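Only one protein chain is missing from this complex, and each of the others stays in its spot.
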Amino acid sequence: MASKSGRAVAELETEKSENGRELMLGLYQMLVKCRMCDEKARILFRQGKYAGNFYSGVGQEAAEVGAAYSLREDDWIAPSHRDWTANIIKGAPLKLCFAQLFGKATSPDRGKSTPAHMGYPPIHTITPASSIAGQLAVGTGVAFGLKRLGRDTVVVSFFGDGATSLGGFHEALNFAGVHRLPIIYVCQNNLWAESVPLRLQTALTDLSDRAKAYGFPGVSVDGNDVMAVYDAATKAIARARSGEGPTFIECKTYRWYGHSEIDPAKYRTKEEVEAWKKRDPLVLFEKVLRDKKFLTDELKDKIAKGITQEINEAVEFAEQSPYPDASELKDHIWAQE
Amino acid sequence: MASKSGRAVAELETEKSENGRELMLGLYQMLVKCRMCDEKARILFRQGKYAGNFYSGVGQEAAEVGAAYSLREDDWIAPSHRDWTANIIKGAPLKLCFAQLFGKATSPDRGKSTPAHMGYPPIHTITPASSIAGQLAVGTGVAFGLKRLGRDTVVVSFFGDGATSLGGFHEALNFAGVHRLPIIYVCQNNLWAESVPLRLQTALTDLSDRAKAYGFPGVSVDGNDVMAVYDAATKAIARARSGEGPTFIECKTYRWYGHSEIDPAKYRTKEEVEAWKKRDPLVLFEKVLRDKKFLTDELKDKIAKGITQEINEAVEFAEQSPYPDASELKDHIWAQE
Amino acid sequence: MARTLTMIEAITEAMAQEMERDERVFVMGEDIGLSGGVFKATAGLYDKFGEERVLDTPLAEGNIIASAVGASMVGLRPIAEIQFADFITPAMESIVQQASKIRYRSAGGYGCSLTVRICCGGGTGGGLYHSQENAAWFVHEPGLKVVMPSTPYDAKGLLLAAIRDPNPVLYFEHKKLYRTAKGDVPEGDYTVPIGKAETRRQGRDMTVVTYGYMTPLCLEAAEQMSKSGVEAEVIDLRTLSPLDRDTVLESVRRTNKCLIVHEDKRTLGIGGEISAIIAEEAFEDLDGPIVRITGPDVPAIPFAPPLEHAWMVNTEKIVAGMQKLAAY
Partner (left out) sequence: MARTLTMIEAITEAMAQEMERDERVFVMGEDIGLSGGVFKATAGLYDKFGEERVLDTPLAEGNIIASAVGASMVGLRPIAEIQFADFITPAMESIVQQASKIRYRSAGGYGCSLTVRICCGGGTGGGLYHSQENAAWFVHEPGLKVVMPSTPYDAKGLLLAAIRDPNPVLYFEHKKLYRTAKGDVPEGDYTVPIGKAETRRQGRDMTVVTYGYMTPLCLEAAEQMSKSGVEAEVIDLRTLSPLDRDTVLESVRRTNKCLIVHEDKRTLGIGGEISAIIAEEAFEDLDGPIVRITGPDVPAIPFAPPLEHAWMVNTEKIVAGMQKLAAY
């Protein structure tokens, strides 16, 4: 757990494992799916197909996929605003994901919340509030509940560098440390919180140092290297599942686009953006797969086509779905006793 | 700054200094004064001379005095509930300190706040709210303001182990780290937050590790060794004054009595209390002074007598002072433009 | 079988019985375990149920609530304690953005069955930060239920109802009533319905709407007025959200006058809403202004005895209000 960059430690355990090929192709497919869905969500917003906003995670897919890919069905995810795709990784039907963006009656929240702030109870992803660190605090509470129930399920909590400044972050991680809760804190450090640069957010270089305040391990990994993230995550998940408690994983990564679709992101330099785009997590991983001869042009094409079709169907479903009726305004405030 | 226990590093710098005798006797006198005032405050509460509550700091005087003794007149203190004596160290007239307990019209807050929650603007001690970590957050704001004004004054912020769990603590220290604010965070870790033991408060052994999350130094010292605290504090103050930023000092210490005067503190074992009483910071320091031949029975007596007289006068003043008139209820809500 | 209990005893009994009955129920908060609570509300629970179910938390109100919200999402039934209402502000995010909205934002996909016990109120020398009552903030927030008992009977019955309610319920307890309110409390299981006010005294001449610690004072004032022939009806709201509009309106339509009494600050205190409901729904039945007797618009209750006394609503002030209204 001590190593600062998973990848630097040479070949990763998972790569050496028996079914490395299957696993790696699975990861690849999920990366592509997240990328394509995200780009589609952006286009749809720009086409005016839905209002509100969208927070693209393009550029950060390796962190998202690497961390969540090996979760069990009964495990939980506490996504934040940039983690719409966490639902996809956890197995939400794409139809529901796009209905969510559109705020349609067929979306899990029946149009109540906000595009991209998606949760889906059957797969245990928690519908997030927009309030940063809120989903992290509630996710920690879920981990606390699961532990009290004696389950061996775990929670993965996603959040950004900015979230680590909030009081709620601190209170949650401190509590998780005291009770060795089964939770993995996955910080996607993309160097910016909206327009606030890291140097104004924290005096730290590695956000994994935050974990030192809570008595559990913290590790910083290359967040654009899906295998590095996957490796750190599976270790952390195993640790959490066996009752040893939380792990903090900092994934150093970058978002390609603005904070949201209405942010031109002029606060960043072109050079910075270009440098990171050169480290596209998909391209990096594709190279690994090609070197290993796991991926061919043919297979790549096939994968893309399959996903395109799934997306088209999902978008169509979302478009055709009705909006919730105005009469639903007062539904779901109270539970019926 | 790296050493975990100041004292263990052998002879401390300050003890070797030219006017060691004067300094050490000054510290001793202040320790005795705080102890005597605190014990008096407890007696007065038990005699029913004032209502509300009192939070005794007996047993923790070395941390309080060691940290605040070398502050300049224009420096600030942000005290918490257990730091009524911080005002005494900073030079508040005892009359006002006792008037504060009694809630009299002659107290700095004219009876508005609560006994023991004392601040006094002329000496730059901040009137604390009871809300734990609140005084720490506002104190950090004062340090921020002082820095912006280009002053070379510093703030000492006092708080307990429990306070380090609150979100406000985290947000303040993170901010202080980013801007290298001139503040010294003095955590009096007395092992208990009211009745909550440290093991349920944090997974850490040394609370100075909290500082690792903020990019500034943290040090743990024997909080019952006034010279060890004084040494750590003077270094930290010099550091803050010269623009290098904050320091976190954990003083490991113990409160002899209940959380407040209405707390029988049955949650602690007799053995624990007795063991700590054997490490009475006054007795420990008296031994050092006697070994150095700085203190005689005569001088000790003289010091105690002087303080007794000062206390008696102060209590008399407080008792004779009137309560604020009911008409003051609506005063001081608004500033006059 | 009923016995005479104090309010604090009734509260403890409710928790103990419900923990016995329902394994999912547990309590968490500051100083509620080893020490049994600042006011001893949880006395004995730690010994009986152990640390797993009686958990002393870190000093972090936001996390007390957030972790309870999360635990409730997996089917547990937490009772979280906020030691003093004054210290609920760090938990505002968890209460208002999480607890009150998780069900709505997930269209019922996730629920939040959570009870938050909050000790509040002045008149005991607590000073600025141990006397506040801020239920009004939460009454403004749909998705939260808010209750505040005035008798030991209601204290037990409302607490059992709160714990079993599948919604988040803020249960305010007035510290002044803990040991001064005594009354019959059945030993067995019962609930007091959330959302129903209780008419504590019948009267034809005016309706007095109040709650919590003000209830016994209003009853006392009503008795005094009775001597001069004025009969006040006293309604104890018990539930502050959702408000029992029907009981209030029915009474005001009969008595044609309304006095509202609360300890909290006047501006946008709960009395504002009661008054507005009446002015909207029962305007034509009113024979006089709607009078409010409340705490003053001052940041919080000061410590010095004359200042605290000046803040607090007492029987005298209530009688004066009744007399003013009776004159119409």
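A, B and C are the chain letters, set down in written order, and residue numbers restart from 1 in every chain.
Criterion: contacts are C-beta pairs under 8 Å (C-beta built on N, C-alpha and C of every residue); 3 or more make two chains touch, one makes a residue touch a chain.
Here the structure is a predicted model, which means the values were calculated and not measured.
One chain is not depicted; across the entire complex it touches A, B, C. Considering C:A16, C:A43 or C:L268, the position touching the chain not shown turns out to be C:L268 (whole complex). Within the complete assembly, C:L128 is the residue of C:M73, C:L128 or C:M322 that touches the hidden chain. For subunit A, the residues touching the chain absent from view are 51-53, 103-105, 110-115, 117, 129-132, 162-163, 165-168, 193-197, 200-202, 263, 266-267, 323-330, 333. Within subunit C, the residues in touch with the undisplayed chain are 62, 86, 89-90, 92-93, 96-97, 100-101, 104-105, 128-129, 134, 136-137, 139-143, 241, 243, 265, 267-273, 275-276, 278-281, 283-284, 286, 288-292, 297-300, 302.
In the full complex, subunit B touches the omitted chain through residues 108-110, 112-113, 117, 119-121, 126-127, 129, 131, 134, 137-146, 148-149, 167-168, 171-172, 174-175, 178, 331-337.
Here is the rule we use: only the chains that are shown with their structure count from here on.
At the far end from subunit B, in terms of centres built from Cα atoms, lies A. Subunit B and subunit C have Cα centroids separated by 37 Å. Per-chain Cα centroids separate subunit A from subunit C by 41 Å.
Residue positions of subunit C touching 2 or more other chains, listed in rising order: 57-58, 60, 62-63, 90. Among the residues of subunit B, those in touch with two or more other chains are 165-168, 200-202.
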